[in-house]
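The structure's right below; bear with me while I get my questions together.
Excluded from the complex is one protein chain; the other protein chains are retained at their positions.
So, subunit A:
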């Protein structure tokens, strides 16, 4: 008999998916299901964050050449999290994924002071996108475990987050590798979804 994958799925706590499942995740998510877009520069820690959310092994993570999707349960919501590769050459393709986004999560490498301006610029562009208008924004100030990490307050200052008036936003200090602060951010996400 075919072995039961349901059991395996629940062990992993997430689903990988084929093309058809991607279509199902594209739109019409039923109530209590959220589409979350995870963006940020390359090496910001998006995939590590995604895996940490799904309680998976984070030992062998390579730069994302495309995207990863995982579904996790949180606060009674099913979160379908789309982690999109952040390398410069594939950033123009971010807008492939904008449609029907419920929450935008932007991940920043808090220790990468050199690229703070670049990441701020990319975020600014995102906030001007029509398809992301009014979508709540969570910024993860990641890699707080590193010695040179800027505190979240300073990053908020640099990015000018306080000038955002058209949507709820939050900045959350975290360390995806240590798993610290990640849950707090997701709790904010679930509390601030616009329509559900």
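As a convention for this text, a residue touches a chain if its C-beta (ideal position, glycine included) is under 8 Å from a C-beta of that chain, and two chains touch if they have at least 3 such contacts; residues count from 1.
Here, contacts and distances are computed from a predicted model.
Hidden chain, UniProt protein name from the list "Proteasome subunit alpha type", "Ypt/Rab-GAP domain of gyp1p superfamily protein isoform 2", "AAA+ ATPase domain-containing protein" or "Dynein assembly factor with WDR repeat domains 1": "Dynein assembly factor with WDR repeat domains 1". Of the candidate positions A:23, A:133 or A:164, contact with the hidden chain is made by A:23. For subunit A, the residues in touch with the chain missing from this view are 2-6, 16-21, 23-24, 26-28, 65-67, 85, 89-90, 93, 95-96, 99.
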